[in-house]
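Here the structure is laid out as structure tokens; the discussion comes afterwards.
Missing here: one protein chain of the complex. Every other protein chain is in place.
What follows is chain A.
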């Protein structure tokens, strides 16, 4: 009875990382528990129904889960919790979606009362067809996603064994010349391919694009890739051309400006969700080819309408890529039922330890508002308060000091408010990339930055996602989208890519003391602190003094 694991009554698991059996224990519990926080000594995992069903989907049974808990637990595990786990896991797989030779898509059960129960539900009734026999009911193929979503909500997740259409074949191979998939990337591709559909969780900078490319090379069929924005689309294209046998002509871009449909098509969420007169005109993209694989980049940002379209695409293989399953809107269960269970997950720190992402030094710099600013802040309207304290002039001095300190390195200054950024750009003598900057101009600046022609770049939130700036070693955040945790993660990701010269990465967050800016910062940082990125906190005066 001296295991590394402590089971809490709220179904969190505390893992003492310094314990000699911690690694074994981590391996044993990882299949069913979500890593929630990974600070330095005690990691917190959470056991949720989704996690348990993920484990079931991966072929683990309740006995293994219970054994793992009992085996590694330091204190006796409450009986009620074990019973609850067994019962929850038992719910998965009572219902199966499969293909019937005569009736097409059918829902079968191994437990008749369950089928009776769900058929009685008002929400299920419109989705099913004729009762074929006491244990089987027909489901219209178009409702495959809907019914999975509904059943999950009812607490009886269905196992989808109905298979996938192969789609139109298209030769795709990885072009492993001078590089190779990293072991964990290979593992992720393998897990996904065996699981059929699902989500791969990898930290920023861990090479999610390559996992996507790997999956495409397995599928060898036409592929639709959904990404967050045009810059990201270009990056995907660039990366695919470089890493696979695909040529420029085989890859199409479907965005606000271009509407190309090629064997591999990269579309943005934005164009798909554009609505004109109440209809989504670009939806036919999904039907325009016989896609064999659909890739979702940044699943945690997937807009709600895309979920709806995805529900109709259940016969196609789907791969979701993300850095975090945490969704600010709490729609994790839709990701589970429509894209698929989690197929691979590697904690941030672990990949960092393997040397694939650069370790980062995170510092929060607290600046004091001047007396007059404090007075103005106190009287500001509630909705203006954040803008006011986030753009305080004092931040400029601090930012300048940091830029001076790291002179010669590639520095990104990231912010939310354009005036602030313009002003910073002026003082730092650096170009500013913002919403109105044209894509061509953006790419030109990015290239210049990459080449080292420019060493300081000021960017607004348009650069939040999927831009690839390999040589940025310092990021300075002057303001953010309020308390968005995943934005903070994305921004840290900007400096986490491995540096050619092994420089340590620095992430500075400049925050106005005693204001809501500080509260938002605390909220944003919580995610990273929980991932093991401890922030140091510095006073601006201290920083300026060192600098001086």
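Observations
Note that a residue touches a chain if its C-beta (ideal position, glycine included) is under 8 Å from a C-beta of that chain, and two chains touch if they have at least 3 such contacts; residues count from 1.
In this section, contacts and distances are computed from a predicted model.
Look at the chain that isn't drawn here: its UniProt entry, checked against "Aromatic ring hydroxylase", "DNA-binding protein", "Mannosylglucosyl-3-phosphoglycerate phosphatase" or "Peptide ABC transporter permease", names it "DNA-binding protein".
One of A:16, A:84 or A:159 touches the chain omitted from the figure, and that residue is A:16. As for the chain not pictured, it touches chain A at residues 1, 6-10, 12, 14, 16, 37, 39-42, 44, 70, 73-80, 82, 513-514, 526, 529-530, 534-537.
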